[in-house]
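Shown here: the complex without one of its protein chains, the others still in place.
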Amino acid sequence: MKTLFERSVPGRHCTVLPACDVPVLKPSETREKALRLPELSETDISRHYTSLAKQTFGVNDGFYPLGSCTMKYNPKVNEKAAQLEGFTDVHPLQDAQGSLELLKTAEKYLCEITGMDEMTFQPAAGAHGELTGLMLIKRYHELNGHTLRNKIIVPDSAHGTNPASSAMCGFTVVNIPSAPDGCVDLEKLREAAGEDTAGLMLTNPNTLGIFDKNIKAITDIVHEAGGLCYYDGANLNAVMGIARPGDMGFDCVHLNLHKSFSTPHGGGGPGSGPVGCKSFLADYLPGEKVVEENGVYRWQSRGENSIGCVRGFHGNFLVVVKAFAYLTTLGKQGVPEVAKNAVLNANYIKHLLEGTWQVARPGICMHEFVLTLEELKKETGVSAMDVAKALQDYGIHPPTMYFPLNVHEALMIEPTETESKETLEEAAAAFMDIWKTIQENPESLHDTPHHSYIKRPDEVTAARHPVLRDPLND
Amino acid sequence: MGSYIPSTDLQRQEMLEEAGFSCFEDLYRDVPEELKLNHELDLPDGKSELETYSVLKKLAHKNKVYSSVFRGAGAYRHYIPSIVTSVVNKEEFVTAYTPYQAEISQGVLQSIFEYQTMICELTGMDVSNASVYDGAVAAAEAVSMCRSPKKKKVYVSQGVHPDTMKVIHTYSWAASDEIIELPLHEGLTDPQDIKDSDVSCIVIQQPNFYGVIEDVRALVSAAHEKGITVILSMNPIAMASLPTPAEYGADIAVGEGQPLGMPLSYGGPYLGFMAATSKLMRKLPGRIVGRTVDSEGNTAYVLTLQAREQHIRREKASSNICSNEALCALTASVYLSAMGPDGLKEVASQCYSKAHYLAAKLEEAGLKRRYAADFFHEFVTDCDDPQKLVEKLAEKDILAGLPVEGGILWCATEMNTKEEMDALVREVLK
Partner (left out) sequence: MKTPEELKYSKTHEWVRFISETEAEVGLSDFAQDALGDLVFVNLPEPDAEAVKGETICDVESVKAVSDVYAPVSGTVTEVNEELLDAPEKINSDPYGAWLFRLTDVSDTDDLMDAEAYKAHCEAEAH
């Protein structure tokens, strides 16, 4: 499809602004290079993006079981609320009682759900929250004179952001192997924890979708060694309202409002990754905190021990508005209902697939589970990638592929609670249909999808000889 | 109670039984009893959509929306063409994930490719990434790009936005870099303060926080003489009028993209843009989209150069960024398409002209401009009692400039009519 630049016609434009009503002046030194932006009518722009939208698969298009990403339905009232003028047309440096009250209330709700004492909304994404959480741990050890504590323990099944965030804080990463069930190997953890341990990063349920029963023992081992425990909230959808990271022994957490709390992903962002912590870490949180006195809200400094700021102003405020609207709708009964039905849906579709497809770790799962196609690939040559691409032809967004790293030929399936029984059954039927094709004609799967806008792209050429912008006939 | 769970009670029971469970509690048998929450969550009861919307509306109404705004300081009120709002509310763009599955994500991938192209055109730089969280983080990430074991020092001009300064300090504290702040003289960063050569990079802002147009060329040449990489944080609207970051000689151009079609939104979501010379291409953090072909030779777009990123390089990655601000990048692209080259130049010209008109009128009214150097669309005036003036103007539905250091930082954009500015001046005189 033509790019905006290829559609451009010199002299064409939209009429947006009135003429200047004051004398026109110019700075002494001005831009020399021609400003080559596309020249388009409003019709051109509207049609261009409508075509692009048609080539984009969103949650509104169909089932999106992308493991660890919690692609639940994004309720429209949240969007409508975030478009209220009272939220959108408010300057970040003006008194805004409504915004402050909303932030304070959202903090209260989310602290209740996580078992934490205070929270910051500055982090703009999950990885950003992780970084912030690790900074809290770094500050804690720094202020307590623990100069030797520079190692972060991360299980080998962890998301890549865990080690990357640790490295950004100057920590050395100690990877510990998981037990066969994907849970933490307590012996290995005991060996790894010691005088140099700064902390541990963990998701629970883990990336295989299993709730680690030993969680309290795990956090105890780390605490006894003098380290702190960080909860990666990526998988909170399975347990919110049922069990709390704070009660499991975690000292700080990050949440993904764009996962568990239904705010949309926007094709990659904006998200919001608030970080909560126990009170002994609260002074280290970034940014100012909202305080209330006699019904009047204001920002207050956290003092000199704060790590500073991890983002400008107050974070992705409108994303918090959407999550707040969601929590307002769900209320105290709705939050655990979400978790229970997310777990039910995962177990139901797992049950429908099991027996034909191989589940990496049999038994009960939480909000997601992982298939392994290792044997299948050996026998038929059909890979996890082939099956993922084939699913596209059934109007299903593929599951997460090749993650976690400790499962070979992995497909990680997370249906979420907002999918109906019928959708799950249709998806299972699609998997079974693909299975049949694998038995009859495995070769035909190597060039799937057959019905998408493009065939599989040549990623090797893309990376070897990068074309990262429209050349504009240069 | 409100809910988005489609399965009926009957269906839920059927699913439970078919999967081998008798009740919901069975699903959580891996969770030790003592860890289960033993009380109802301390949240209000759930609500219907109508009730939720009215709760949110009430909160929104507690925020004052001013009819005339003269405050910028890092967040700028510009006109947002209707087509922008319409396009970015398309559900496909709103509800898609990061485009890992290229075959069914060509739309979002192409839109990012177009965004990267526009950022390159605007900044004059060679390559752009797909965005980071905001302008402050973009500057901090740019500092990380320059980190080397041999050079642990970083120069940061005190003309950068205070939040940008704080974020750079925080990121650099974590990475054990040493920040050296360069003070302003008469509102300007002084090239003569660039003395050391064991410094990895320098961060400059154009126009700076006080609105002043810095002599960036002189700063760049002083920095390059010492082998220091130049990071220029620049207002994207100003790029349509002032020389581009590339023309100034910057190695990395970053900034806050909010002025490109994003509402003020009490501070976010905003857009951190990052662009660099091709030499630094592989050090750029975050997603990057490339153009290639599919197995049948058709044009195709994919996420590329992924081996830089955390999911592959893990602890050796120079950044951990994963989610970005894709929808805000889309917003910027639609905005730039709707404005076109002439429209964007007109916005920049009106910002400059109106701010100069306002400065002259305020000076006549007794608010003297603090710095002699030229400015873009913001300027500082002295003021005896800034807080009092701000409150007085608020009563007239005017959001005054931001009180800073015993003065006021004013801003004018194409949104401020002559009539509005004259009214402001009359109030100041009262």
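Here the chain labels run A and B in written order, and each chain numbers its own residues starting at 1.
Assume a contact is a pair of C-beta atoms (placed from the backbone, for glycine too) under 8 Å apart; a residue touches a chain by one contact, two chains touch by 3 or more.
Just so it is clear, the model here is predicted, and its values are computed rather than measured.
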item: Residue touching the undisplayed chain, where the options are B:K36, B:K153 or B:R282; value: B:R282
item: Residue of B:M1, B:C23 or B:I312 touching the missing chain in the full complex; value: B:I312
item: Those residues of chain B which, in the complete complex, touch the missing chain; value: 282, 305-307, 312-313, 316
item: Sites on chain A contacted by the missing partner chain, in the whole complex; value: 402, 459-460, 463-464
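One rule holds in what follows: only the chains that are shown with their structure count from here on.
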item: Interchain centroid distance [CA atoms averaged], chain A/chain B, Å; value: 20
